[in-house]
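FYI, not all chains are in this one, though none of them got moved.
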Amino acid sequence: MPSDAAAPHPKFPPLVDRYLAVRAATEALAAPLSPEDQQAQSMPDASPTKWHLAHTTWFFEEFVLQEGEPGFAPHDPHLRFLFNSYYEAVGPRLARPSRGLITRPTLAEVMAWRRAVDARVVRCLAAGLPDGVLERLVLGLHHEQQHQELLLTDALHLLAQNPQAPVYADDDRFEGQRRAAASVPTRPAAAWRRFEGGLAQIGAAGSDFTFDNERPRHRVVLETFELATRLVTQGEFAAFVDAGGYREPRFWLAEGWDWVRREGITAPAYWRGDGSERHRFTLRGLLPLEPEAPLVHVSFFEADAFARFAGARLPTEQEWEHAARSAQVRTSPPAIGRAGAGGKPPPPSAVPPELTAFFAPPLPQRAAKKPDAAGAPAAAPPLLELFGEAWQWTASPYVGYPGYRPAAGAIGEYNGKFMVNQQVLRGSSRFTPEGHARLTYRNFFPATARWQRTGLRLARDG
Amino acid sequence: MPSDAAAPHPKFPPLVDRYLAVRAATEALAAPLSPEDQQAQSMPDASPTKWHLAHTTWFFEEFVLQEGEPGFAPHDPHLRFLFNSYYEAVGPRLARPSRGLITRPTLAEVMAWRRAVDARVVRCLAAGLPDGVLERLVLGLHHEQQHQELLLTDALHLLAQNPQAPVYADDDRFEGQRRAAASVPTRPAAAWRRFEGGLAQIGAAGSDFTFDNERPRHRVVLETFELATRLVTQGEFAAFVDAGGYREPRFWLAEGWDWVRREGITAPAYWRGDGSERHRFTLRGLLPLEPEAPLVHVSFFEADAFARFAGARLPTEQEWEHAARSAQVRTSPPAIGRAGAGGKPPPPSAVPPELTAFFAPPLPQRAAKKPDAAGAPAAAPPLLELFGEAWQWTASPYVGYPGYRPAAGAIGEYNGKFMVNQQVLRGSSRFTPEGHARLTYRNFFPATARWQRTGLRLARDG
C-alpha cells in the first residue's frame, strides 16, 4: 500500500524525472525517422519503431496505471490487443510478423497516447503509488530502455533493406571513432589477462534493481582461465573471412555450418563488398571497414567459429562476470530503480565512464579512468570494452540460476519463458542507453541472431 | 518522328486533360490513406499505395520521357531500380515482397516526383511527341488505371489485417446499394439467356486502344450455350457455405480441394462470423452480408465449385465476349488512347452507362438503358452486371490468341509472359475506373487469388 499517498512523496521528484527522461529518450531516438520509417517491419524478429513507441506505453498502462490509478479506464481498449508483445496471461495478441501491418493507430495517435499515459503516470506518482506498483514502474523504465536499443537495431535492419543505403543520423555516437577521442593516438594491442580458478560469486544480490534472471546470487567453481583484454576487431574478423573461414566446416558447430550453407552466409551482417572494397552499412550509412574497431553484428555461430579459428574459445558468462567484477572497484553502477524508489539520486560523478554507453568518451580514455586499472600492477593489463561497444557472446546457454523463480503473474513471463535455445551475451553496446548496463546483466538471443550489436571477446583455459 | 513538333498539336488538349485526370484520380484514391497506410505491404501479391504512386510515375519516366524528352535525365537514378515492377529488360529490381520495406523515398518525396514528371510530360505533350511515344503514353494511362484498381484492392487487404476493422471511406461507390438507386424497388431474378452456336468473332480489331492480349480478332466455333442474366449473389453463395460446400470434395477441382484444406478456407475472403451474424469487411468497414448483392472476393476455385454445386459451369471467355457483344449495339466503348491520339474526343453521351464503373447509376437502371435490352423481344432477358460490379471468372486459362505477338522491347513484357497458370476474368468491377472497361478486356489472375473484386456468372450447355 502507498506509504505516503497524501503527503508529498520523498521519492517522487527523482522518479518522475527519470520517467520523463527515459520516455523522452525513446522519442529522441525515433525523431530522425519518418512516419513511413516508423511503420515498416523488416523481419519477424524486428518491430516497427511505432510499435516500440506504443508497446512501451502499453506496458505502463497495463502494469502501472491499471493497478495504481483510481478509476482506471484504458485509453483505447483496442490498443491492449495491438501492442501486447508476448504476455500470454494478458490475453490474445497480434501475431508478431504482422506488426508492420497495423497502420492504424497512426504515429500521431500513438504519440498522443504516449502523452496521455505520461500525464496519468505523473499524476499517479504525485498522488503516491503502492510499492508493488512502483516496482512495476521501475521495471517499465528498464523495459523501455531495452526497447530503445531494439529500436536502433530494428531501424538499422530496416534501412539496410533499402538499396539507397539511407542514413539514420550521421553521429559518432553510433559508429566510428568518437570526436572526443580524436587526440588519443592508438588503440592498445590485445593481451591475455589471467584469472585464477576457485569459488566465485555470480549474480545479483542486494536491493538495487535487476531483472529476475540475474538472481539469486550463488557460488560456482571456476577453473583458471584467461580473457582477452579487448574485443575482436573488424580487421581480425576480415582475416578469418579471407582465410576461407566461412567455407571450412572444422571451425563450425554442426548447426552453425548448416546455417551458413543454407543462408549463404559469407560475412558478418551488413558487410558489403570484399577485399579492399569492404564496407559496412551502419546508422551513419555505408562506411568503410574500420580494421581497429570492434567487430559487431555477428551471430553466436560466427563468434564461436572465429574463436576456434583463433585457437581460443568464448568465455562462459560466469568467467565474464567474475573477470569484470575483479577488474573493477564498483561491482555495479547505480541503478535507476532503487535509487529513485528509495535512496538519494546517484551523484553524476558516480556513474563509471565505462557504463555510459554511447554518451561515453572513447575507449582508451575510459580504460585509463578505471579505478582498478589505474591501481593494478603493470603485469595485469586492464580489461577494455567490457561495456559500451558490443554485446559479447558467451559460451553459456541461457538457463535460470539455481533457485531462480520467475515473478508471479504476467510479469513473470518477462524472462523465464525464454530459457531454452538461447545464448547469453554480456556487457553492453554503443546502442545501450546510459545507466542500463550492469555487471550481472544477462542479455540473450538465439545462436543465429545478427541484427543486434553483437561481438566477442576471446577466452582460453588457464 | 513527331508529326507536328513545332505547331500546336491538334491532339494535344484532350490527351493532356486525360493525362492529368488519370493522374489526379490515382491521388484521389490515395487521399484517405495516411503515410503509414501507404507504406505497408500486407502480402507479396499486394503493393503499398506509395509504391503504386511511384511505379506509375516510373512508367512514364521510363517509357515516355526517356525516349521522348530532349536531354532526358532521370529525376533520381535510384528510383529506376526501386519502382520497376517486373520489366526484366529494364534491369534488376527490388524483390516484390520487399516493397513495404522501402520507407525512403518518403510519400512526400514520391509526390514531388509525381509533380515533376507530370510537368515534364505536359511540356513534352505541348512540344509534340513521336507517335510511338504517344502510344506509350496512352498505354501508361491504361496502366495507371489498372493500378488504381489494385490500389483499392491492396488497401482493402491491408486494412483487413487490422483487428479494428478500419474504414477507408464510407462511400456507396465502393460497397452497398448506391443512393441514386434507392428508389429502384427490387433486383430482377436471375434467368438464363440462350445463345445459338456457330462461328463467332473474338478479340479486338480496329484502331481503338487495347492491350496486346486482346488481339488479333479471330474466329472461334461456339456451341450453343446459356448464360445467367446476372451475377451470383452473396446470399446464393451463403447457401453453398451452409450446405457444406467447402467440405465436399466432389464440388472441387483437385488442386482447389488441396488449397481449401491446406489454407483452411471456409468462406469467401473478408467474410466474418457465420449464420445470421455474417459480416463482410469492406472499404466501408465491417458491413452485414447483403444477400441480394453480387458475390465478390472468391477465387476461381470457389467460383468453379459453386458452379458445379449449382449444376452449371463457368462460361468460357469466348462465350462471355460473344454474349456481351450480342447484347449490345456498341461493341466497345470509346477508348482513351486512339480518340485522344487521332480522332475527335468522344462525346460524353457516347459513353455507355454500363461501362462507367463506380460512377455509374445502379444496376436496374443501367439495364433498362441498354439499347439491345430495350429493343429485344420479351423472351430474351437482358444481361445485367456485365460491367461495374465484379470481375467474372471464366473457364478459360489465359493464353495468347492465334497469331498473338507481344510488342517489341520491354513493353512486350506487359502481358505475354504471364500466359500460364492463370484464369481469364471478364467484365469489370466497382473498383474499375471509368472508361477502363471493354468488351474485349482480358483480366487474369491465378486460380487462388481472392483479394481482387472477383465474382461469377453461371453458364450451361445449350
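Each chain carries a letter (A and B) given by its place in the written order, and its residues are counted from 1.
Here, a contact is a pair of C-beta atoms (placed from the backbone, for glycine too) under 8 Å apart; a residue touches a chain by one contact, two chains touch by 3 or more.
None of the values given here were measured: they were computed from a predicted structure.
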{"item": "Number of identical chains in the entire complex, 2 depicted", "value": "4"}
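The criterion applied here is as follows: only the chains that are shown with their structure count from here on.
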{"item": "Cα-centroid distance, chain A relative to chain B, in whole angstrom", "value": "50"}
{"item": "Residues of chain A touching chain B in the complex", "value": "34-40, 42, 50, 78, 81-82, 94, 98, 100-104, 106-107, 158-159, 161-164, 166"}
